[in-house]
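Taking it in order: structure first as structure tokens, then the write-up.
Of the protein chains in this complex, all but one are displayed in their positions.
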Amino acid sequence: MGQGREWLRKHWIAVVGVLVVVYLLVPIAVILLFSFNDPSGRYNFSWSGFTLSHWSNAFGIEDLTEALLTSIKLALLATLISTVVGTMMALALVRHKFFGRRLSNFLIVIPMATPEVVIGAALLSFFLLLGTFSLGFETLLIAHVMFCISFVVIVVRSRLIGFDRRLEEAARDLGAGPFTTFRLVTFPLILPGVFGGAMLAFALSIDDFVISNFNSGTTVTFPLYIFGASRHGIPVEVYCIAMILFGVTVAAMGFVTWQQQRAEKLAQIRPDQEGASAPNVPAGAAA
Amino acid sequence: MSERLRAHTSRFVAGLALLALLVGVAACGGGGGIEGGGSTEVSTVEAESKPSGELTISNWPLYIDKQTIPDFEKATGVKVKYIEDINSPEEYFNKMQPLLAKGESGGRSLMMLPDYTVAKMHELGYVQALDKAAMPDVEKNLIKSLRHPSFDPERSYTVPWASGMTGLIVNKELAPEIHSICDLFESRYKGKVEFLNEARETVPLVMKCEGVDPETATEADWMKAIDKIKAAAQSGQIRRFTGNEYVQDLLNGNVAAVIGWSGDGVQLELEDPKLEWRMPTEGCMFWSENAVIPVGAPNPTAAEAFMNYVYDPQHQAQLTETINVVSPVEGVRPIIEKKGSDSANLKLIFPSSSFTKNCSSIPILKGEEEQNILQAFDSVLNE
Partner (left out) sequence: MLRRRVIPYFLLGPGTFWLVLFFVVPLYYMFKLSLETGVVGNLEFNWHWANYSNVFDLYHTQLVRSFVYSGVATLVALLLAYPLAYTVAFKAGRFRTLLLFAVVAPFFTTYLIRTLAWETILSDGSPVTSFLHAVGLAPSGHVLATSFAVIAGLTYNYIPFMFLPIYASLERLDVRLIEAANDLYCSAKQAFFRVTLPLSLPGIVAGTLLTFIPASGDYINAQFLGGAGNRMIGNVIQSLYLTQSDYPAAAALSFVLMAIILVIVLIYIRFAGTEALMGEDAR
């Protein structure tokens, strides 16, 4: 017993860490469980039997699948635009001193400090006033890009801050022009940060509810579908799709990491020559 | 180092290509199809006798069965786009209001909204008058109790889609003796009751329990009832105010009784025999969702044809069986009884006039009185 306590004392942090992970996964386990539920009525709140029928029918509800596709489309486009724009902004903010830099920094941070309810409502009033954008996919895309930009900038910027400029100088010394340097040296090295920002943007977009609720017009995104359905009984298929999203994400992250590790093994470079390049972790967290 | 950078770069290029491909597919394919009202083709509004073209309908979720729309499309050749985007009348009204003020309807030709919302829309000039000659079945089959409502005495701009009753839903094991709204205030049920977050249904019910008739109540009566509710919320008597989220609480045994809707009552009784929808002793609130044709609606002809179609008792029967609300169409009950289908609890779907003798219709509030009452109730909700 003394050994047990000794072990606990030395490893208590890890124990707490693992417990927190378990805590994070509990709702996921519940969602997984209820995706196999076979409710007799409309409501999926209590267990009434095991079935795979909802899994085989996961994409069978037309409105649900349409909403899901809308969300994915929206997230992809929003991620692309906000990542490109945000990376450019981060480069400008970190590397150049110019008039208005302080103000730009401020401008990036303010949207993150504004509650979503406020942004959603303000955008709605604005779109209605303007009248040029029809409430729907267009306005959703605009809104999503808007709130993603700040996050991308923050992520890429922190990656840039730790960047060893000497690598670029070395490339320049070896005769590379500024664009070539960017293409072959800078960009690949900040890629994990860019990728991290992109993943964050994608996650924010696909999960967004509040801002979308205000600005969606008649377009239904996946979270909006769930909200509407929650008032009348969420079909079990929704739970199945939530698990599929979860699974696909994990698989995607796993794939990317595996690729990175392979590339590193192939290159066989000593760690301290890497400067600020990607360590052995998925880019999603490498901020 | 250069090998590694090359590996990075080629991976990056491949990734970018893939992303571009995905985006290209996404942007090209189906970009128009998923958008809502704005992209629906607007056909010219002509006085045609035969319906044709396209029809966009806005309704509440789960307020239709699976067969009605395909059957209608087959019978008339009209292509229907059915959107379930009404989740709360006020929210919906707010979303549509700027468009309606400009004389547009966002492509929709039919909307199903409660009495008080359509009354407000009518006053603001947002709805069109109906061509009754185009809807003979509606004229013939509309049930008597809904023919002359106070807000549209000649049914000149509304056609009821579905009706329902707001009363009590009770867990017979936890609260067998609750039969009146007043019972919900008894301390032995503290923390075990839930009220609806709809001012126009909850407050009149409480007024009825105090002996006041909602249809002749003064603003002071409303405020008194709201104060009573407020006190109950503050003391912890009321667990929470809900839309139909009470369903989960009832099924999980978290509450003993709620103020709830008859449509949910039918479903819940099927799902859990411990639950029962009860007509309060002081009576229920009897309401309708009404179909209106908004101003600027494309293809009102098809809209009227659709309403006429669902007022045929045969077509209405399959609808009623699915959505379990009170049907506004005469002659449906025999069809359902003959089919012997599982549409249990016909009492809640075809309430007799003696069953609903004490029920009131939803009072229509206006102007400053409306604002004051809504604000007072909302501040209780947001306590």
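A few remarks follow.
In this document, chain identifiers A and B correspond to the written order of the chains, with residue numbering beginning at 1 in each.
What we mean here is this: a residue touches a chain if its C-beta (ideal position, glycine included) is under 8 Å from a C-beta of that chain, and two chains touch if they have at least 3 such contacts.
Only a predicted model underlies this, so the values are computations on that prediction, with no experimental measurement involved.
Within the set A:Ala170, A:Ala203 or A:Ala263, the residue that contacts the chain not displayed is A:Ala203. Interface with the hidden chain, as seen from subunit A, comprises residues 11, 13-14, 16-18, 20-21, 23-28, 30-31, 34, 45, 85-86, 88-89, 91-96, 98, 104-119, 121-123, 125-126, 129, 142-143, 145-146, 149-150, 153-154, 157-158, 160-162, 165, 203, 206-207, 209-210, 222-223, 226-227, 230, 234, 238-239, 242-243, 245-246, 249-250, 253-254, 257, 279-282, 284-287.
Touching the omitted chain from subunit B are residues 88, 90-91, 93-94, 97, 101, 124, 191, 233-234, 236, 238-241, 245, 248-249, 252-254, 371, 374-375, 378-379, 381-383.
In this text, only the chains that are shown with their structure count from here on.
Against subunit B, the residues of subunit A that register as touching in their complex are 40-43, 45-46, 63, 66, 69-70, 72-73, 76-77, 80, 128, 134-138, 183-185, 187-188, 191, 217-220, 227-233, 259, 263-264, 266-267, 269, 273. Residues of subunit B touching subunit A in their complex: 1, 3-5, 7-9, 11-12, 19, 22-23, 26-27, 30-31, 34-39, 58, 61-62, 83-85, 87, 95, 98, 106, 243-245, 247-248, 251-252, 267, 270-271.
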